[in-house]
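Chains shown are a subset, placed as in the full complex.
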Amino acid sequence: MTWLQRELRLEPRPRGFHLITDEIERAVPELERFEVGMAHVFIRHTSASLTLNENASPDVRRDFAAWFDRAVPDGAPYFSHTLEGADDMSAHIKSSLTGSSLVLPVADGRLALGTWQGIYLCEYRDHGGSRRLVVTAWGEPR
Amino acid sequence: MTWLQRELRLEPRPRGFHLITDEIERAVPELERFEVGMAHVFIRHTSASLTLNENASPDVRRDFAAWFDRAVPDGAPYFSHTLEGADDMSAHIKSSLTGSSLVLPVADGRLALGTWQGIYLCEYRDHGGSRRLVVTAWGEPR
């Protein structure tokens, strides 16, 4: 049984949905030594989150933003937590809708994602800054 | 420490929410040898997902469909990713709202679900076809 754990600091990104699969894979090259295992990607924030979705068309990521911005409006009149800006409370709710972690199977030295699955960073703040992740993996070496 | 990992191909199902607990349990009968452990069920698609919910009344699953179809309308006028059909972009968003994996405790050789908890396949496409899952379990043998 082998364990890996690494903290990762992502560059600041604009509000929106961003593909970060490559960055995650590069952060844990030792996964190639796993016959079978699991990888866990965790974001240490409450106004940004992680999800898996379509890795091909940028349109999909734009439509994600369009839907989420309508479903959870910035500065909704019934929000009372308003001191940190109109995009803060909406970001908290969106983060809980998409979730703070991804749990991914590892098989034959690779993340066992479907062909069209990619890892999204969901940045819900206008100026979210750098985001910190913790990547943990455990499994059996080949 | 014992590991299991298996790919599962589900029969095509109509759009809607479907109970698949039995199929998952039958796919990994070796769970009965675990004293304590975890099971991970992962869907390798971005227009269908997995969730845990009420395993008794079919009404609940119909009401899930009613709510999700209203919350994320097919062919919303603000979607730009429309080439793959009116049910495609809505399926992507719904999938991220419910999530691509379930992580379940194993105790005394069984999934430690609550009495009313069942595993749902959330099929968001009109013609989603067969869906591939990866089931991974790790734990201590009895």
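The first chain written gets the first letter, and so on, giving A and B; residue counts start at 1 in each chain.
Methods note: a contact is a pair of C-beta atoms (placed from the backbone, for glycine too) under 8 Å apart; a residue touches a chain by one contact, two chains touch by 3 or more.
Because the structure is a prediction, the values reported are computed rather than measured.
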* **Identical protein chains across the whole complex (2 displayed)** => 3
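Going forward, only the chains that are shown with their structure count from here on.
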* Asked: Rounded to the nearest 5 degrees, what angle rotates subunit A onto subunit B on CA?
  -> 120
* Structure fact -> Listed in rising order, subunit B residues that touch subunit A in their complex are 1, 3, 5, 40, 42-46, 71-72, 76, 78-81, 89, 92-93, 95-97, 99-101, 103, 132, 134, 136, 138
* Structure fact -> The residues of subunit A that touch subunit B in their complex are 1, 36-38, 51-54, 57, 59-60, 62-64, 66-67, 70-71, 97-99, 102-105, 107, 112-117, 120, 138-140
